[in-house]
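For this depiction, one protein chain was excluded, whereas all remaining protein chains were kept in their positions.
Here the chain labels run A, B and C in written order, and each chain numbers its own residues starting at 1.
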Amino acid sequence: MKMDAFRYSKKVLEHFRNPHNMGEIKDADGIGRVGNPVCGDVMYLYIKVKDNVITDVKFQTFGCVAAISSSSILTDMIKGMTIEEAEKLTKDDVLKKLDGLAPVKLHCSVLAVEALRKAIGDYRKRKNSERQRNC
Amino acid sequence: MKMDAFRYSKKVLEHFRNPHNMGEIKDADGIGRVGNPVCGDVMYLYIKVKDNVITDVKFQTFGCVAAISSSSILTDMIKGMTIEEAEKLTKDDVLKKLDGLAPVKLHCSVLAVEALRKAIGDYRKRKNSERQRNC
Amino acid sequence: MRVYLDNAATTRVDPAVAEEMKKYLTDIYGNASSLHAFGREAREALERARESIAKKINANANEIVFTSGGTESDNLAIQGICLAKKKGKLLTSTIEHPAVNNTMLAVKERGFGVVKLAVDSEGFLNLDALQDELSGDVILVSIIHGNNEIGTVQDMKAISEIVHDKGSILHMDCVQSFTKVPIDVKKTGVDMISMASHKIHGPKGVGALFVREGIEIEPLFYGGPHEFGKRPGTENVAGAVAFAKAAELMTANEISKIKSMRDYLVRELLEVEDSLLNGPGIDNPNRRLVNNANITFKYIEGESLLYKLDDYGIAVSTGSACSSRSLKPSHVLSAIGLDHKIIHGTVRMTFGRFNSMEETKYAVEKIKLCVDELRQISPFKHSFDNYDVKG
Partner (left out) sequence: MRVYLDNAATTRVDPAVAEEMKKYLTDIYGNASSLHAFGREAREALERARESIAKKINANANEIVFTSGGTESDNLAIQGICLAKKKGKLLTSTIEHPAVNNTMLAVKERGFGVVKLAVDSEGFLNLDALQDELSGDVILVSIIHGNNEIGTVQDMKAISEIVHDKGSILHMDCVQSFTKVPIDVKKTGVDMISMASHKIHGPKGVGALFVREGIEIEPLFYGGPHEFGKRPGTENVAGAVAFAKAAELMTANEISKIKSMRDYLVRELLEVEDSLLNGPGIDNPNRRLVNNANITFKYIEGESLLYKLDDYGIAVSTGSACSSRSLKPSHVLSAIGLDHKIIHGTVRMTFGRFNSMEETKYAVEKIKLCVDELRQISPFKHSFDNYDVKG
């Protein structure tokens, strides 16, 4: 139903009710912090990486239902992935897993993917500087 | 109540339900026939006159509730009047007796008074021609 | 006995409809635009009602805009197109309801061209005239589908084809015909149709406008994003649900029951001397609304007959309810060529689901009696000789 486009899917509400991987990793290997100017949402993503594989991940999100569930599902998705695999994830992958989002809420899935990209970038930067330091 | 201005008074409905002096006088001394171009109503008024006094009166009306009750009340009013008294009647006298009429219906009381004027005119004309014949 | 024969003016709400409605007043009372459970329940009910109305005319749910009634629907269609198109010409008929007639007058004052098309003696639109007047600048054709006074049902498909041949848009006022005549917006191609709940045993204050997807109209008023941006205001959920329920209850059975009572009444009353039926014959339900009888009794006046019948508990009308306070002779009866002398002797009797054959027989008896009594008062008996009395 057209007028019902705003409703959240069951999947979205499931993750909202019981968000997975919520919290902070004090000694993270990479941190992605992104804010969404459209609606004021903010997401922090923390990753632990070992042998190029994401071994742990946590998030903190200030935002709406869609933002929180996108965060939760994304953390589920990337745990165990290699950095390269994770890097290839798009907002559409997140959307699919969430059984879709209303058009006005699409940007929330973007937020999660952006946080991931930033966390990976941060992880690479740290590794680089580590390597440089090791040289 | 303003929006109720169209309702008929009890008096109007009484006369409508039981119109007085309804019918025709075959040997009338005066007949007034008037039509109302506004709403298509037509009224015929028949009078019998003796010694300048209206001794009998009857009407036939093709028209709405207001037209029929105006006819009825007018016939009641003029029975027993002298021609001069009857001639002085105005639509306001009729309206008063009917406890008023809605603005859109005012012309119905005019119709009755006009029929009366015409019947009196007819009566006078006949008397005149009679007198002339008697000369 | 009380006999309500004015179902074209409005109808008794079916107790089953009232019952259903109550649930959405006191139990499912949320705002259909609210996000919480109370709102979602209301939204679901509203959308079910929309689907149901859509189904009745073979439309899609997103083509149904709920309004406050027939008048608003007519205005939304006509003004809505005028506001969207900014200029142009509109075609309509000489037998429209005031909701269309007066809206046409209003847009005419705002600079739009308005042409009224003639009808024949039964009230059917002159299709040649329609064809002739259609030109590139005609932004809308608005024709009453089932006439509220004389029951004439226009040929929706034929009109639609002509209008679309010339690339224009067709609105039909189906306030009287909805559920009484089968309407299929896909088969006929009509672009907009007006409907009202209170004419089909639903509550007053609810109506709908079907607007074909792709037809752009501007709203009449502004506010929230309700009803696809075409009609703002907190949705009248209980009203919409009740409207849908009422439409569902108008079955073929009910329709044929109504028709048989109407047919009986018409046949009986046409036996009265100097009486005539206005509008199409009563046989074909696709040419005349099954619930409508419009009869002229010569030599008497309709309002007088109305009041006499009122004393017997019988409700009839002398025209449309909203013009009953006006003295002007019916423009519809004038349009079909009725002489002004006899126009005033016309009464409309319209049936509904709650009438019975017993009531109908009682009404016939009293109508005959009252016509007779009024004719006794009337100066005219068998002709209108001497009608044009001179000064």
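Just so it is clear, a residue touches a chain if its C-beta (ideal position, glycine included) is under 8 Å from a C-beta of that chain, and two chains touch if they have at least 3 such contacts.
Here the structure is a predicted model, which is why all the values come from computation and not from measurement.
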**Prompt:** For the full complex, which residue in C:Y307, C:F351 or C:F380 touches the chain that was left out?
**Reply:** C:Y307
**Message:** For the chain not shown, which residue from C:N102, C:S135 or C:S256 touches it across the whole complex?
**Reply:** C:N102
**Among C:A18, C:A61 or C:L249, the residue in touch with the chain that has been omitted** = C:A18
**Message:** Please output the residues of chain C touching the missing chain, sorted low to high.
**Reply:** 2, 4, 6, 9-15, 17-18, 21-22, 25-26, 29-31, 33-39, 68-72, 74-76, 79, 97-99, 102-103, 105-106, 196, 198, 203-206, 220-226, 232-239, 303, 306-307, 309-310, 313-318, 320-326
**Prompt:** Hey, which chain A residues sit against the chain that's not shown?
**Reply:** 6, 8, 13, 16-17, 19, 22, 33-35, 38-44, 60-65, 67-68, 104
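One rule holds for everything that comes next: only the chains that are shown with their structure count from here on.
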**Inter-centroid spacing, chain C versus chain A (mean Cα positions, whole Å)** = 58
**Asked** Which integer distance in Å separates the CA centroid of chain A from that of chain B?
**Response** 94
**Message:** Using Cα averages as centroids, what's the distance between chain B and chain C in whole Å?
**Reply:** 40
**Request:** At least two other chains touched by the same residue of chain C: list those residues.
**Result:** none
**Message:** Can you list every residue of chain B that touches 2 or more other chains, as numbers and ranges?
**Reply:** none
